[in-house]
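Scroll down for the structure; my scribbles are underneath it.
What you see is the complex with one protein chain gone and the rest in place.
== chain A ==
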């Protein structure tokens, strides 16, 4: 994932680094402020003294448990389907590959509510697969499985693009060496390729999980909102905001902390820069 050209960087000790131009520093500081102020607002607005009581309430615990269940299954689904897809995109040659790659990226840029409408038109009762699914007794809208599907739809792209980038950038000599020693393709994948891309796989999985945990629009549109079944933490924040803004801020703080913890634990591994 290191961009070409960065290997020719001159050692900083030999030549004095150019000073940071103020014309870049000022907007950069503004950018940081733009991103940081809303989060500081959550910290400032959170009802700290009542935090344990609010986050420990049965309602919040139920939504947290459901959120963990849904995001966990979404991650599992993303790994089971996304890892093979990333491998195919990185290694196989077939017509229409750019099209498939765009398809994988689409959920990242679609408004989540549009994703929800699309899921209804695809897997809803009157959607494309609604009839066949009903015939085998499967109904996805308004179920926890539907919430998992919505979360996987919007979060799997993170896993696929992270892993595909790592696989494409891999030095192929190790795999070739393994092949010359008589290893089969699945053996190479298991013993050579996957261990080499494990850091990227971990990073992609963490981002996928964090995105699944934060999923709101597609879940609400496709799976609806019912406590204990489909009301995950983000949906609860939205409804709490209408009757209990302080409660909404408390749950928001919980989600901010979880997301920040995931990103800090990655320490820039996803972007390949800023380590250490």
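List of remarks:
Everything that follows uses one rule, which is that contacts are C-beta pairs under 8 Å (C-beta built on N, C-alpha and C of every residue); 3 or more make two chains touch, one makes a residue touch a chain; residues count from 1.
We take it that contacts and distances are computed from a predicted model.
This complex has a chain not shown, and the name its UniProt record holds, of "Beta-ketoacyl synthase-like protein", "GvpL/GvpF family gas vesicle protein", "Glycogen debranching protein GlgX" or "Molybdate ABC transporter substrate-binding protein", is "Molybdate ABC transporter substrate-binding protein". Listed residues A:125, A:190 or A:267: the one in touch with the omitted chain is A:125. Contact between chain A and the unshown chain involves residues 120, 124-126, 141-142, 220, 223-227, 230-231, 238-239, 241-243, 245.
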